[in-house]
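Removed from the display is one protein chain of the complex; every other protein chain stays in position.
Presenting subunit A:
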Amino acid sequence: MNEETLAESNLQVSHDGSALADDVLSALSKAPAAQTLIRVLILSGSDNQACRSAVAALRREQDTPRRRRTELPKPPVILLITDSIKRIEQCRELVNDMLLWPEPAGLLDNRIQVLRHWQDARLELNMARDALAWHANRTEREHQLVEHIFRNALSRNYLDYPHLRTYLTPVSKFNGDLCLIAPGPLGNIYMLMADFTGHGLAPATGALPLSQAFFAMSDRGVSVAEMVTEFNFRLNRLLPADMFCACFLLELSANGERVTYWNGGMPPALQFDHKGKILQRLNAQHMALGVLDENDFDSRVTTFRASPDSSIALYTDGVIELLGHKLEFLGSDALESLLQRFPKPEDFPEVVGELEHFRGEQPLHDDLSLAILQCCATGLDEVKPAIEEISLPFVFESRLEVSYLQRLEPVGYILNALSQLPRLRSHRTTIYLLLAEAYNNALEHGLLKLDSGLKRSPEGFAQYYQLRSERLAELESGTVSIRIDYDADTEVLEFTVTDNGAGWEAALSAPQSEQSFGRGLELLKQLTRELYWEDGGRQVIFTYQL
């Protein structure tokens, strides 16, 4: 076989040196310049074997391994030109195109042009396929990463809470619905059901900041109104304008009696009793999260007392818009009647079974979430801070001259410091109260000579504190000293509060229950172990056992 390259027109010609070859070559020499390489095979006569081996040689030559990953294989496009109809029959499967020579209509150039287009298209397709494969691979890796982050972010989700049943089914790997549950510090429990617009990765991304805020705020025991305000603030800043988040947030008190909820754009949750009677529908009163800015946002909640043995079903619209195998939506009536038929917690598998039966083989069109919470005592403990076994003894002492008394409120100041000590933290409210009573007595009666009798009426009460601030501002001299001794062995705190005023007759009689003053002394008496005055009432000493 002879090889010839027509560099200008980018044609590689293999031919048998026949008269046919001469003829065709002279026709090809007029072909226009081009980028894309085309192989032309010119064979005269009808020797079948010659054709096969010539094609095989061409293919071999072009089938060498790719040098770089980015270099694409170039399957050769082969045009066979022959003068034998028989050969055309034989080689139909071996080459890409054929031309019987002589070609009376002068279509050789057109034919080569068409083959070039075809070859270009093949190359482009190959490149697109490889690029797609690369992106799919990369997306897969990124999804794995995000999945991992989600698993960690939601690892605290308390879906195993014993009084909760859930059926959560996302359309894709990532759920645009969010069902979160977390205990609060008072033995209360928080539950959130949210539905971002759309489904898949994009909405699930919004779930990250929402869930992090939810868990952090549940730990702190924040109110429902404050939680949704914060959620809205975050999502409003984060989400694009066409994306928002319908959300139902609910808090159940530790005894299971008080329900507080906020519903922004979610379908009505259903409260029903153990006999299946629907007690109420907890309708949406607000816009979804992420729509309104903080000034327009409405965080008002609804509270009610839950009857014992009742439950609340929260769900996303994916449940009522579930498409059944008969191509009809489930609808809210059907969901209600389902709950009426299976109201008991142990019936939940039946509810799920009915939903799945209704759906049959229909593919899911939206994420689907259903959760049923029983309104019963949560059985969760109040969070108790870990008590350190060993604490250090210490003495705290502060002598406060009048300028300090005027400028700051020392008891809160001292407590903020003391409550950093782990052993004292869980007693901070009581310690504050004791110290505040002693300090206020020293200041108000010892130095400012205020009369508690003024506090008898509500008006006098306010007047008393008005007078306090006036007299304090005018006070020219006076000192209050505060000393706290902590005995780490006996865990006893001893407080000494001393003033240099005119002295004060401590009235240690119990107040009448509705009197709005005198209560401080009673509290001191009740909460301390030892309590006595020295120096005509200028010094009070008491101890408190941790």
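Throughout what follows, contacts are C-beta pairs under 8 Å (C-beta built on N, C-alpha and C of every residue); 3 or more make two chains touch, one makes a residue touch a chain; residues count from 1.
Note that in this section contacts and distances are computed from a predicted model.
Of the candidates "Anti-anti-sigma regulatory factor", "Putative aldouronate transport system substrate-binding protein", "Ubiquinone biosynthesis protein UbiV" or "Branched-chain amino acid ABC transporter permease", the chain left out of this view carries the UniProt protein name "Anti-anti-sigma regulatory factor". Across the entire complex, the residue among A:V13, A:L322 or A:A436 in touch with the chain not shown is A:A436.
Listed residues A:T303, A:S398, A:T490 or A:Q545: the one in touch with the omitted chain is A:T303. Considering the full assembly, A:S426 is the residue among A:N10, A:S426 or A:T543 that touches the omitted chain.
Contacts to the hidden chain, counted on subunit A, fall at residues 185-186, 188, 220-223, 225-226, 253, 255, 257-258, 285, 299-303, 382, 409, 412, 415, 426-430, 432-433, 436-437, 440, 455, 458, 461-462, 465, 468, 513-517, 519-520, 522-523, 526-527.
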